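Notes follow once the structure below has been shown.
A single protein chain has been omitted; all remaining protein chains appear in their positions.
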Amino acid sequence: MNGASLLDFARGPGFEVAVAMLAFGVVWRLVGILALRRPVDHSEPRTGWGWVGGLRLVFSRSWPRREFRERVLHWDIISYLFHIGYAVAILGYVPHILVIRNLTGLRWPGLPGGVIAFFAGISAAALLALLGHRMSSPVLRRLSNFDDYFSWLAVFAPLVTGLMAYYNMGDSYQLVLGLHVLFGDLLLAWLPFGKIMHVILFAFSRATTGTVYGRRGAAL
Amino acid sequence: MSTTTLDTPAGSGGTASAPDRQGTLSDPERLQRAMASFVLDFGATAALYMESCVHCGQCAEACHYYVQTGDPKYTPIWKIEPFKQAYKRQIGPFSAFYRLFHLKRPVTTDELGKWQELIYDSCTLCGRCTLVCPMGIDIPSLVAAARHGMEAAGLTPHDLWEPTDRAEREGSPLGATRQVLKERIAWLADENSVKIPLDLEQADILVTISSVEIMKYPQAIVALARIMNHVRASWTFRSDGYEATNFSMLSGDKKGQRNATMLLINAALAVQAKIVILPECGHAYQAFRWTGANIYGKPLPFRALHISEFLAEEIRANRLTLKSDPRSMTFHDPCQVARRGGVFEAPRVIFRALGAQLHEMSSTPAANWCCGGGGGVVTIHRADSLRHRVFHLKMQQVEDTGADILVSSCSNCRLTFDDGQAFFHWDKTAHSLLELVADNLAERH
Partner (left out) sequence: MADETIAEVLEKRGFTRRAFLQLCATVTAALALSPADAAEMTRRLQSAPRPTVIYLSYQECTGCLESLTRSFSPGLASLIFNDISLAFNDTLQAAAGEAAESAKDTAMKKAWGKYLLIVDGSVPLPQNGAYCTVAGRSAISDLKHAAGGAAAVVAVGTCAAFGGLPYASPNPTGAVPVSDIVRDRPVINVSGCPPIAEVITGVIMYYTTFGLPALDRLRRPTNFYGNSIHDRCYRRPFYDRGLFAKTFDDEGARQGWCLFELGCKGPVTHNACPTMKWNGGTSFPIESGHPCLGCSEPGFWDKGGFYRPLSVPTGHWSRAGVIGGAAAAGAVTGLAVAAVARSRQDRAQKNRQSGTDKKNPKP
């Protein structure tokens, strides 16, 4: 398979399958979780506005509490560099915006390529640092499984091939671009089945805890 | 499980020592019971939590056990690994694939045994990890659920199982039976010349008590009586519903937990109480205030208040007036009352009413270090030296305030402080907020 046919596959049938798997998997997993039993909480709430706590936690947990900053903030910042860099690269780069427009009809102005490359570079560096941390920290080594490493790869591969395509590295632009799109497909298709699903679940999980403890007036 | 990185305190239930077992069930029977119990606890909330974990490891940084030992096995989310494993295989949306392709091994009885020390000895259910988790996962609720399965399998630490069993047989984990209560009350009323109503047929307020107080801190009963009389409340103790501790909840015995809670609810209904006052006991507050109605199956027809909440309400209503006690104090917020219970303001109202010089701890009341004795841990003797290690954190936090007097509103914390004080030859004693108030009642005109 040469670069051109790879690219054609990746943005043709490959993309179609990936999008279908994304939609299928996300709904499957989400419904599969949320349709489980959820007992009613009969306890008298301290405040009847528990959902406010839920909503609050969805946002407030995006930054560590003062008490924990000394121990976790540096990794949070590195994670943010990865997340923000990644988000800027996905949402700011015009070719990506056009994909989204094609799928949803939504569009917004793009950012200059150099800016995108800068953010993508930071994101890649942060991802490498996070992988290093995962492989060296005893706690993370204890917790990590296939999902953690595979998901890392699924996130890293499109990023690094995208950067390579941008800088015209590798001997065939089409091959690199084809790989980039193919890895992008892989990321979309894998998203619902591994830990990357947290991009959706984080809000549900935070909102649940926020609501439970919000109605108690407890710590959030 | 792999080796620990730092020295494990002797007798802390490390990997070498065999787990405690109750009963004579075979391993497959234990496993089957544990799994049946686990499966029942995999509701939408638990599932959401286990699906959301990204293995970031930050919960370790909030856990006093990890912070003090550096041992990765104390990472909170790791403590429920078999529970999580069972979930992925049995109930999760992709469970069919996990089984079909053998992506997760079935949990074994051996694993459950190995995890006993993580589920019981090294988790006080304090909930600091919940506050740090970027996904907002409430890990203690998962540990508590995992304990249900462990209890069903007869894999509870014996030191915790014993008082639980006793509570289920005698109505109190520490031997504070109905008879003992009656004798205590009679003696205390006599000794302190205070009226302590017991078994009134009707009262606006049902006061409950922790057996830790009955057996170790009986002055709490006197303090309670003095205050209730001071505010001229219509109140009573009931010998058919007095024990607010719920060791069954700590062990994971759902049936026992239900029975203990129903005793209090029925007593309150019997006296037509408008308020049930819960004693200075963190998990009692958790068990009744936040779980009681769910065991009852509908909202409770009365209010449930922690004693500190009641005191603050009375102060605000000007029924309770206090003498000034301007000493320098610090307050240890009990995890289950404050962080997980929502009672932050009440004790501070009391300190203001006392005119005390309150020196808050370095962390906010919400993220306060746990004393290390909650969740039943203080009863597990093989975990003592580990508990002392984490107590050191708390001690340091108290010392850093520079306050002269340490006050708390949980008799279980108090028990842990007393033990820690003796172990470290510390010069500070934890005082009861309730007793502090009782000692400073203003003369009534």
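Chains: A and B, in written order; residue numbering restarts at 1 for each.
Throughout what follows, a residue touches a chain if its C-beta (ideal position, glycine included) is under 8 Å from a C-beta of that chain, and two chains touch if they have at least 3 such contacts.
This is a predicted model, so every value here is computed, not measured.
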Identify the residue among A:Ile77, A:Leu103, A:Met135 or A:Val199 that touches the chain left out of the display. A:Leu103
Contact partner of the left-out chain, one of B:Gly154, B:Gly175 or B:Gly355: B:Gly154
I'm checking contacts with the chain that's been left out. Which of A:Leu111, A:Ala157 or A:Ile200 qualifies? A:Leu111
Contact with the hidden chain only, please: which subunit B residues? 22-25, 33, 35-37, 39-40, 42, 90-91, 93, 95-96, 152, 154, 255
Touching residues on subunit A - with respect to the absent chain: 2-4, 7-8, 11-13, 15-16, 19-33, 35-37, 94-96, 98-99, 101-103, 109-115, 168, 172-174, 177, 181
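Going forward, only the chains that are shown with their structure count from here on.
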Of all residues in subunit A, which touch subunit B in the complex? 28-29, 31-44, 46, 57, 61-62, 64-68, 71-72, 75-76, 79, 137-145, 147-148, 193, 195, 197-198, 201-202, 204-210, 212-213, 216-220
For subunit B, which residues are in contact with subunit A within the complex? 2, 5, 42-45, 47-49, 51-58, 60-62, 66-67, 70, 72-73, 75, 77-78, 91-94, 127, 130-138, 289-294, 296-300, 303-304, 338-344, 363-367
